[in-house]
Structure formats: structure tokens, C-alpha cells
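The block that comes next holds chain A.
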Amino acid sequence: MKADDFLDITDVVCPITFVKIKVALEELNDGQILEVHLNAGEPIQNVPRSLKDEGHKILSVEDLGDGTFTLLVLKGGLS
Partner candidate 1 sequence: MDNLTNEQLERYSRHIILEQVGGIGQKKILDAKVLIIGTGGLGAPAAMYLAAAGVGHIGLVDYDTVDLSNLQRQIIHQTKDIGKAKIESGRETINEMNPDVQVHTYSEQVTASNIRDIINDQNYDFIIDGTDNFPAKFLINDACVLLKKAYSHAGIIRFQGQTMTYVPDKSPCYRCVFPTMPPKDAVPTCRQAGVLGVMGGVIGTIQATEALKYVLGVGELLTGYLLTYDALTMTFRKIKIPRNKKCAVCSKNPTITELIDYEQPTCSFGA
Partner candidate 2 sequence: MIVKVNGENLELEKSLNVTDLLIVAKAEQPEYVTVQLNGEFVEHEDFAKIFVNDGDEIEFLYFMGGGQLG
């Protein structure tokens, strides 16, 4: 699955992680996909749930094995 946009948030902590994703998703249309590179720990624990609460669908979660994850988010996928 090819993403429409890519965002790296391994350099920030919560809640700026969610803030950056939210702003990136605003630039996409419903149905488009955002690929997110984020850290283990608080980010991976909080972000997927917050995104679901906002009506977006998590298409996949991949553990890269180096302390980071890749998330594929479908904008508006749960609306």
C-alpha cells in the first residue's frame, strides 16, 4: 500500500507527536493514507488510540526492531 504522504515524528515527544500527525492529516483528503515513523513507548501507546478517537483508521503497525514503528493511517477511515 502506497502512502500519500510521510511524516517522521521520532524527534518529538507526546503530545506534539499527535499534534504533528493531526496537522499532517489536515492536508490530506478523506481516504488518503499517511505513513508515520514514530518511537516505541508513549508515542506508539497513545497515538493509534487518539487517531481512532478522531475517526481515522490504523491500516497497519510495523515494529522496525530499532525502537521505532511505522504506522499507516487512513484519513477518515472510521467515519
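How were these candidates chosen? In short, all candidates are chains of the complex that A comes from, given by their letters.
Assume contacts are C-beta pairs under 8 Å (C-beta built on N, C-alpha and C of every residue); 3 or more make two chains touch, one makes a residue touch a chain; residues count from 1.
Being a predicted model, the structure only gives us computed values, none of them experimental.
Thinking of the complex as a whole, which of 1 or 2 is in touch with chain A?
Here, the candidate touching chain A is 1.
Which residues of chain A touch candidate 1 in their complex?
It is residues 15-16, 18-20, 22-23, 26, 54 of chain A that touch candidate 1.
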